[in-house]
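Only one protein chain is missing; all other protein chains are in place.
== chain A ==
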């Protein structure tokens, strides 16, 4: 499979390029790229959940947000003690659910474990009762509203709409220094590589095949002897944990987290990255997250008013004309080229071609 081989080489090449970026890009742009890479990690989790298991969650913002808040809480506590907004709201003693985040290990573990646990419990009750498809998706949206409303209403504990910001050190180093930001960037790249590798192993194992089977015929899979809801719970929980990780890395590079960064609109956008990049692949979500956010940054600086319309238009076009996203177009072109090269009937070639999961 020279085709698969070349794809693998490209992924490794891309990874190496990302690693040397701190020597190439100006700090400002490196910081932007780092944020997008955090988004790419998140997109990988959604890509596995939606692209392979067929579960569409429009509520990953809350998992991402939880990771981000957990990290922001730790950073706030270690750089200046109690957050200002508590004082303004007349709270003089740090509540216990803040205090636990003063330990970095606890904060990091919770940032991943809480989304996993929460998704696990939610998934258990929905999937076991066979609430799937659109109903599940609507439920996840409703959840976003509940959570963001809660955060906003509990201003004295959460910072309300302003979120948490104002922290400027990590482990005693200045968060704003170029070296610290480079370290954080590299950490993000390494985690992206790690998550990519885990997802790659996952979707190419028998487990991945069962996920695809559940996506394509949940009932049939049940009649093969699989307790499909357990599989759905696990993959949902996994992708929630990945979102939490991404949230942590994100806040380190942005320096702020607010409810609006994890609300309905961002939650939908996250899914768009995957749709644009290509469902049912792993490269797709990464490329989708990078390209969409890159374009978004450029576009919103140049034409701030038109951006939302533009992204909406792109989404409609993608859904209608390229249901498999960018990766779908690439593989069509490649199939065509191979067909030309070997002089085979293109249709016949496409028929036999088994899409590799990368």
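In the analysis below, a contact is a pair of C-beta atoms (placed from the backbone, for glycine too) under 8 Å apart; a residue touches a chain by one contact, two chains touch by 3 or more; residues count from 1.
One rule holds in what follows: contacts and distances are computed from a predicted model.
Per UniProt, the protein behind the absent chain is "Urea transport system ATP-binding protein"; the candidates were "Xanthine dehydrogenase", "Cytochrome P450", "Phosphate-transporting ATPase" or "Urea transport system ATP-binding protein". Contact with the omitted chain, checked across A:23, A:97 or A:223, is made by A:223. Note that of A:124, A:186 or A:207, the residue touching the chain absent from this view is A:207. Where chain A meets the missing chain, the touching residues are 202, 205-207, 209-210, 212-213, 216-217, 219-228, 230-231, 234, 280, 351-355.
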